[in-house]
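Only a portion of the chains appears, each positioned as in the full assembly.
A and B label the chains in the order they appear, each numbered from 1.
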Amino acid sequence: MTDFVWQPEERAGVFHLPVRVYLEDTDAGGIVYHARYLHFMERARTEWVRFHGIALRAGLDDNISYVVQKLAVHYRQPARLDDNLWATASLVASGRVWMEFEQQVIRQQDQQLLASASVRVACVSLDTGKPRALPDNLKSLVKRQSE
Amino acid sequence: MTDFVWQPEERAGVFHLPVRVYLEDTDAGGIVYHARYLHFMERARTEWVRFHGIALRAGLDDNISYVVQKLAVHYRQPARLDDNLWATASLVASGRVWMEFEQQVIRQQDQQLLASASVRVACVSLDTGKPRALPDNLKSLVKRQSE
């Protein structure tokens, strides 16, 4: 018996990843620690690219990595232990080396918006850390999403 | 497209929880940070009780919490970014206030055993931290598992 279904889905161009809150995510204030939302949102970006056939580890093997360049988060309501959440990701802009996402964390039970964010990620060479063009498979995905 | 299915299951009395490895779980050694296996194993214990209808948060509301009393882990092979794992939990002994679990972390792709552990968890009063008897719903579950 579990009320949690792990089934990522895309709705109207917005990727939705189910996320469960565990004890590890909470703090002594009784709520999810604020930095953990960044984890949830990164999982959503990761699963979005994977949903479209792109694996991060294969990238690392090709000397490709990604770094967050900037982010802004607005926390509205706290998530709590045992909550089932949606972490969403939606590509809203991109350049030769970067992608920008709008992201949300939503409580499944009542569809309450808990946090919203804007996150910009850049592609870098793993060894030097220098920005580099998005790899072809990601460039194609970005192009498809913009159409 | 995703090769990951989140479907907890019990096989021959051993609870299996699917766990995905994200960047947050890894370290600069290129592998999963050793303390993260404890997170995976706690998720498995949490989902095991939930699988049987018991929610941790309802417990907190009743002043019931759980603490790890001791654990031993044997790390055999490292997990890596993007790996799909099983985190298992199997109740092997219990007392009035405690439960002991045998747990494993297994790589799904080749069924390789990555880590095995023994973990003893005790029930405590949330406010005082003092040991207390397992709540009735958990006591029943423990009893069913031992039969």
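Just so it is clear, a contact is a pair of C-beta atoms (placed from the backbone, for glycine too) under 8 Å apart; a residue touches a chain by one contact, two chains touch by 3 or more.
Keep in mind that this is a model prediction, so the values were computed, not measured.
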**Fill in**
One sequence, 2 chains in place; the complete complex in the file has a copy number of 4
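By definition in this document, only the chains that are shown with their structure count from here on.
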**Inter-centroid spacing, subunit B versus subunit A (mean Cα positions, whole Å)** = 25
**Fill in**
Counting only contacts in the complex, subunit A reaches subunit B at residues 1-2, 4-8, 18, 20, 22-24, 39, 42-43, 46-47, 50-53, 55-57, 60, 80-82
